[in-house]
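Rest of the complex left out; these chains stay put.
Chain IDs A and B follow the sequence of writing; residue 1 opens each chain.
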Amino acid sequence: MDRRRVESILRALRGGTLSVGEAMESLRSLPFEDLGFATLDSHRAMRRGFPEAVYCPGKTDAQVARIIERLSARHDTVLATRVRPGTAKAVAARVGKGKVHEFPEARMLVVGRMPNPRSGRIAVLTAGTSDVPVAEEAAVTAEAMGHRVDRIYDVGVAGVHRLLDKRTRLDRARVIVVVAGMEGALPSVVSGLVEAPVIAVPTSVGYGASFDGLAALLGMMNACSPGVAVVNIDNGFGAGYLAALLDR
Amino acid sequence: MDRRRVESILRALRGGTLSVGEAMESLRSLPFEDLGFATLDSHRAMRRGFPEAVYCPGKTDAQVARIIERLSARHDTVLATRVRPGTAKAVAARVGKGKVHEFPEARMLVVGRMPNPRSGRIAVLTAGTSDVPVAEEAAVTAEAMGHRVDRIYDVGVAGVHRLLDKRTRLDRARVIVVVAGMEGALPSVVSGLVEAPVIAVPTSVGYGASFDGLAALLGMMNACSPGVAVVNIDNGFGAGYLAALLDR
């Protein structure tokens, strides 16, 4: 909870300028807003220092635009992930075109201020070129949270010298996001090479017995090197968000 | 690689006091030791600041003891996980009883110096009492790496007020390890409450459709709150190790 606000309310209560009923009313009404179809949770931003991202599949462009408009009124920066081509336009119509930054490869919008990268040191790796969209989702998320990202793409384990060649850049990173489909072996290898923690993102890239990312997911869960943790299949946003939390 | 050592060898090579053949020989023989059945990797300790842990299932007590003896010659602290009751004795016979610290609930040995906890702030939570052995494996691992651990057990989501009651201790943590079986819902709830990153450990606790931890694993992969990453089922060691990496 937003402790200072609560504190001031409770002091008023204690001081007698507020009844218990009024105090409860103040506490409840303030930061929650009810859009009818979605309870915006602005508490989370206060707790985490970052607004809630909007996951777009299953919501109409109009719903996305309305949610973002409301969130933008309170937050400097709002994210939308897995946007459709037309979503940017719908959002721009509500918040103004200048505030909408499109990242087509990452299928994302950053609405509001795009922060200047701080001195953070996150590396984002992919095993192949097909993993790039998920990696971009991770990278743009971390950048939108103010972190600097080093992209190292297409360094899968089938040509391990390509990875070893990037050793210096890996050593510089404080957190490494590794995005891989197929057998999902890259996180194990990377984690064996570096000191930094590794966030592994299985992708649904592959065919046949990859079973939409299940093979990569299981591979990463069984990484034989400690220092690896895994997020959901194709969940670039989650990986970028977590990397930003850890990069400090 | 151990850069300084390599550097001095290469300088000797360049300076002509070493032939290429001799240099290669020096590079290779030094930090690798071949026990016949296991190539000890003392490089990793140099890179990560911590020795390799020995995972005991599938190895005889004699093999475990021999591996630990060799590792102890080079490292202050060596871990053994999933030990059987008799393993401690076999290890003590080789390295001396005074160096072996037993943690029965965690099914672990810490061999060598048990470091004093630094000022670290790791919280380890469990959903139920049956999850405690896995949680202890995480906690002892982190403590053996010099971190302070706050144990908060039996705060599962079926009684969410028990968790809310621990809010202050959760807020103090820099990293939170959440250990849960059954439906694996606790990481989502915890991550929604705090700023710190959450490492989720599914356990094989449960019955019926828990399918030996698969339900908890899938639940955690789908955690609806960002800031959560998952390690393998029952992998307390991996969670504790990762938590220690992040707690700085």
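Everything that follows uses one rule, which is that a contact is a pair of C-beta atoms (placed from the backbone, for glycine too) under 8 Å apart; a residue touches a chain by one contact, two chains touch by 3 or more.
Model, not experiment: these values are computed from the prediction.
Colleague: Of the identical chains, 2 are shown; go ahead and state how many the full complex includes.
Modeller: Taking the 2 displayed chains as part of the assembly, the whole thing totals 8 copies.
Throughout what follows, only the chains that are shown with their structure count from here on.
Colleague: I'd like to verify one number: the distance from the centre of chain A to the centre of chain B, where each centre is the average of its C-alpha atoms, in whole angstrom.
Modeller: It comes to 27 Å between the two C-alpha centres.
Colleague: Going by the contact rule set out above, which residues of chain A touch chain B in the complex?
Modeller: The touching residues are 44, 47-49, 53, 192-197, 199, 217, 221-223, 226-233, 237-238, 241-242, 245-246.
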